[in-house]
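Every protein chain of the complex appears in place save one, which is left out.
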Amino acid sequence: MKYSLNKSASVVALATSLTLISGTSFAQDATLASVAKETSYVFNTLLFLIGGFLVMFMAAGFAMLEAGLVRSKNVSMQCLKNISLYSIAGIMYYWIGYNLMYTGVDGGVMGSFSLFGYGFDEVGKGSTGSYSTASDWFFQMAFVAATASIVSGTVAERLKIWPFLIFTVFLTGIIYPISGSWHWGAGFLKEAGFNDFAGSTIVHSVGGWAALVGAIILGARKGKYVDGRVVPMLASNIPLATLGTFILWLGWFGFNGASQLAMGTIGDVSDISRIFANTNLAAAGGVVATLVLMQIMYGKLDVTMALNGALAGLVSITAEPLTPGPLAAILIGSAGGVIVVFAVPLLDKLKIDDVVGAIPVHLFAGIWGTIAVVFTNSGATLSAQLYGIACYGVFTVVFSAIVWLALKYTIGIRVSEEEEALGLDRSEIGVEAYPEFTFGRG
Amino acid sequence: MKYSLNKSASVVALATSLTLISGTSFAQDATLASVAKETSYVFNTLLFLIGGFLVMFMAAGFAMLEAGLVRSKNVSMQCLKNISLYSIAGIMYYWIGYNLMYTGVDGGVMGSFSLFGYGFDEVGKGSTGSYSTASDWFFQMAFVAATASIVSGTVAERLKIWPFLIFTVFLTGIIYPISGSWHWGAGFLKEAGFNDFAGSTIVHSVGGWAALVGAIILGARKGKYVDGRVVPMLASNIPLATLGTFILWLGWFGFNGASQLAMGTIGDVSDISRIFANTNLAAAGGVVATLVLMQIMYGKLDVTMALNGALAGLVSITAEPLTPGPLAAILIGSAGGVIVVFAVPLLDKLKIDDVVGAIPVHLFAGIWGTIAVVFTNSGATLSAQLYGIACYGVFTVVFSAIVWLALKYTIGIRVSEEEEALGLDRSEIGVEAYPEFTFGRG
Amino acid sequence: MKYSLNKSASVVALATSLTLISGTSFAQDATLASVAKETSYVFNTLLFLIGGFLVMFMAAGFAMLEAGLVRSKNVSMQCLKNISLYSIAGIMYYWIGYNLMYTGVDGGVMGSFSLFGYGFDEVGKGSTGSYSTASDWFFQMAFVAATASIVSGTVAERLKIWPFLIFTVFLTGIIYPISGSWHWGAGFLKEAGFNDFAGSTIVHSVGGWAALVGAIILGARKGKYVDGRVVPMLASNIPLATLGTFILWLGWFGFNGASQLAMGTIGDVSDISRIFANTNLAAAGGVVATLVLMQIMYGKLDVTMALNGALAGLVSITAEPLTPGPLAAILIGSAGGVIVVFAVPLLDKLKIDDVVGAIPVHLFAGIWGTIAVVFTNSGATLSAQLYGIACYGVFTVVFSAIVWLALKYTIGIRVSEEEEALGLDRSEIGVEAYPEFTFGRG
Amino acid sequence: MKFVMAIIKPFKLDEVRNSLSALGVQGLTVTEVKGYGRQKGQSEIYRGAEYAVHFVPKLKLEIAIDSAQETQVVEAIREAAGTGQIGDGKVFVMDLQQAMRIRTGETGAEAL
Amino acid sequence: MKFVMAIIKPFKLDEVRNSLSALGVQGLTVTEVKGYGRQKGQSEIYRGAEYAVHFVPKLKLEIAIDSAQETQVVEAIREAAGTGQIGDGKVFVMDLQQAMRIRTGETGAEAL
Partner (left out) sequence: MKFVMAIIKPFKLDEVRNSLSALGVQGLTVTEVKGYGRQKGQSEIYRGAEYAVHFVPKLKLEIAIDSAQETQVVEAIREAAGTGQIGDGKVFVMDLQQAMRIRTGETGAEAL
């Protein structure tokens, strides 16, 4: 922001100076100012568009990650859930979400409710603001979908398709937009001084809480916990999970970088660059931390943990990717990796069956990242951060519990034991993911 | 465009105003104008480059989609066809295509024919126009490849490799460029008032027509239609097909967005933003429409239909991604999804064997999208749209029928029954796609 | 460059002209200049960011390519190696690499050594240069990782994980940065007139040399060469390898395009456009050359060779993607494809076991591309090119031999015969890549 | 000695293996198979076309045992593998003339 | 009872299954196998290296039948699976001492 001030300042300087010698100052000022304004408008909008398509691609990342980590008999289902939730998220966020989150919140707890109330700039005309309305909508929409993707991974392999899609409608149309408005919509948490740059809490923890509640209400997969023992259910396709992780890593540059919300000045684009570098270093730290820790604790590496470690590093830096120096970014990300190594077995001890490790990655690392803001951002206070974390936690847990339970006691949320044994691909959608590779298997 | 006018207007305003007080108006005007011109030149070129690499990546999307939808014994072939066609498309479009399409059409039926006639701007110097020549070539080239990818999916699992590559030479070097010139090359259809913003007809229907003719001349796969029954031949890898669909969805932002052809003004970049949002909503509509319809009609969801639905939604909005409002975009895309659900079984009834559903997605939805332009774009007339659709249909059908038949009666286009049973991977290229996953299968 | 000169020229023109009539020239000049400077600063930085995320994504490309080309029992290992090496590369390049490569080389053989010595621009303030420091770091970092990825493919299926990661530490922290400084760090090779625009030698050959030395010291996979016969070990997943190749192709636009290092002027952005077009045509040439040659020599196509051909085409054009015309680009790339077809069997004759063909693609085609510079770039001399190639070869061979041998005689680098037979996934990391697809196989 | 072959539902493998080892069976060999029988696969819909699935996934267990164990073993399989549902599978018994442990060359019952 | 084992070419499965059910055979079990025999796999080229494929994909059918049906069944398989080409496969017949339906515990011919 500082820079745009400087700029307009100099524009003014020019205006005045010219006023002294001619009546052309207005035209002059207008011209230079308009060139500068137009340029920064284009840059800001371009940032949203690039950031938007990168975050949109994260939907593919989640789909591949989850498709790779579930057993082959549930892979088609995971693919279907992911492309469906991304589609529903877009429609819901247009239909009611965006308004709930961004219009007329002013320090309150939610925006205005209006169906299809949201319109883009007229064709050929831009907005009067400093970026295009549609570009902002597109960018914000991609975030909503990420929240829903987090849930689908945790509750995989036993949740019916339609209840999941209905939950997605509530999550993307109501839960996320309302809670999002508290901070990004300039609601009460903004005023309370809560800081969450790109959504460690607003996106990732919210998704994580919803997933946690879902996992508890749904129960573990049959045969996962037998007489105290944890029975591993192996990932069916490791390279697919690896690809998904890399795609998410790529998308995260848009997720964090474009959350700078402006690119038209030297200051903004340089901050975006810091964010890119920090985001990458945090993910790298997460990976290396899991490698070292797995070797120490188990004497063996585990690729799925390394993948979770990368994502935990990314989630950890998301609340504040700008202010940390490179070393701080590495450390913040590494802590995320450490969290994964300890939290994954912990959840199993608690018999909470999180198929893809989304709860450690998105909820726990999300909380950690939100707290870690205070280490590098002097503007943040621990109390405000904890307050924000608590607000999002309570709201999401309560609201999603209501939706999950309502679904459970109406249409039911879980497939039958036989269907679960047979696999959701055949029982729910009748299309096996790899009909030829699993000859003789359900 | 409006905006660039405004801008130069103000530049002029300044020029004049200064003229009153000094002889420096020229330098002054030149300077401001040159800064503004340079900036918008960079923006426009950058748009082509970003759009270009996004559309280029669609080649990977088609490859994965097709590799996922064919049976495992034909997967390597599908991969080879896709990387080869993309390569051939680039070379042919440089060799003769671009000139045929864009140079000296002026209202006619084709551009000038000249081998290697196309040159890029000199090193260090840009073009005198408002964007770099090479950036435009790169962007346009990526479109040609898409057309060829459409064909490869439909005729999969029975077409020999070389005849396909030869057909690709004609399609990308002659059929597409000539027909493309009619509208985008400012040929007779442009003058006739035909509207196709990003290629529902010019790219997708043309590919679809060529595929349809190929499928008919080639005939169905052995065992696909036995005594009136349709024998399903299951997709071998659903997550791969899902990935391909997501990649195509991503690429479509470049496909439609960069077809605005300029990004240097508030108006242009805001229009691109509208296009991004509409493109996403149309795809979402296509997915949701197939979900609901499949549930109603068959009581079961089918992930491959949902994937086709997303693509049909994208093709539907491609002819006019700018003028529709968000709701209209959702509806236009949903109609594309509906088309898929009905057209896929219909083609089977007609014993037209379209392995990946490219004909419903690209041809039928392409026609629908081209017609749908009239609902939101006041500049378009139904008659002109139908006229354009017909011209492209007739030309592509006739021309590709000639090529397919010529190939059929010379080198032959179809593998032997045994080879087909054994699979093209082993019979034609000797490399199985998954040698270890299909132990004991041909 | 020329263009920025023009621009400042005109700015000066304006300044002077105004000086004649008022004391406002300074303010005036400053304003226009600052608008222009700010704009080009943003463009240049944006180029690094876009180029950076495209090159970062190449890590996924290498991962998929290698995961697809190894046998299924070593796929998890390949995934783990790739995500780990990318992470280590980032940390090492931040820790010591960047300084070694870019600070205070001035014609020498290496930069300054300082731990964590590298800092980004302060928050909100950019650099005083023409782009953000962090954006440059991010872009350069992504290149380092590519070098390490090249190695991992060649030595796959028999190298232990930890020795590989330790080698990666040396390669990305020391070998690459030091040798890179010679040319890109403005070291002695720069002064010697060596030309390598985007790294045919600096990145690809260096990776290739390190891989070659590793392959020789490590020895071939058990059973690969039995009594004079070459025993093929088939790729386990062709579509994955195809996807990896397409991702690399995509990333290469960032690799070569952003190596222009500036985008703020008509000249620069137009040059980037030339680079995009040439890069694409060279890859296309590589593919087509392998197709034709395989048909002639073996009467059968081989998809894995076509994939290698695309990459060889890309590597070949990397040393000089700007000056060639389109036809030259096609020819330079085609030669890369020819190299692959002959070099792959040649290495087998020499019993050098290169699992993924990285040596022909990155080393041989890299050397070819570096030599080919002289055909189109009048500034390059054959002697300087050969001198540079030799320097990089000798240094990398010696240095990496030392590291490989040190590892071999301390912790050991190769798994036991049984472990190799069982597969690295189970012996080293205990997670099979496709536990359900390879029922009954080790 | 006897060669017992059992076709069972895949998810029953662990139960069967456990009850066999309870009987002191030291080893067995499992193969993935597809079964055709009274239990028909559900009819599926793919891209709008209905089709019947003739084959159902099963596991085949092969167990070489001492003749004395025959009845116990068959009975144990029946109990462990039975669900009462159609498609539970079969047990077949053949005569085994010779068995040898490759590692040691032991033959007969010691080899099992 | 008899235990019939047939090694056939994969694409012949449906024909064989049909002609067997025509004979009233109620069930059978299919396994994917690789066969080594007179029919050699074509020699392939991979990355410039030629290699011989020793094993050819086949399907193995296992059918427990009543002894009375033996000749019919073997004959039916021969007709349905035969192409006259090398590699058509084999039919092997062994003695089946006991059969049991897990679901019901029925034994002997009723179990088939």
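As written, the chain order gives the labels A, B, C, D and E, with residue 1 at the start of each chain.
Heads up, the rule we're going with is that a contact is a pair of C-beta atoms (placed from the backbone, for glycine too) under 8 Å apart; a residue touches a chain by one contact, two chains touch by 3 or more.
In this text the structure is predicted, and so the values were computed from the model without any measurement.
Participant: Which of E:Glu15, E:Asp66 or E:Asp88 sits in contact with the chain that's absent?
Facilitator: From the options E:Glu15, E:Asp66 or E:Asp88, the contact with the absent chain belongs to E:Asp88.
Participant: Please pick, from A:Gly129, A:Gly223, A:Pro345 or A:Gly412, the residue that touches the omitted chain in the full complex.
Facilitator: A:Pro345
Participant: Of the residues in chain A, which ones touch the absent chain?
Facilitator: 229-232, 234, 298, 300, 302, 304-305, 341, 344-345, 348, 357
Participant: For chain E, which residues touch the unseen chain?
Facilitator: Given the touch definition above, chain E has residues 2, 6-8, 31-38, 54-55, 58, 60, 70, 74, 77-78, 81-95 touching the missing chain.
Participant: In terms of residues, what is the contact footprint of the unshown chain on chain C?
Facilitator: Residues 421, 426, 430-431, 439-442 of chain C touch the chain absent from view.
As a working rule, only the chains that are shown with their structure count from here on.
Participant: Between chain C and chain D, what is the gap in Å from one C-alpha centre to the other?
Facilitator: 54
Participant: Touching two or more other chains, which residues of chain E qualify?
Facilitator: Answer for chain E, listing residues that touch two or more other chains: 32, 44-46.
Participant: Enumerate the residues of chain C that touch no fewer than two other chains.
Facilitator: Chain C, residues with two or more chain partners: 21, 32, 35, 39, 46, 50, 234, 237, 243, 300, 302, 304, 434, 437, 439-440.
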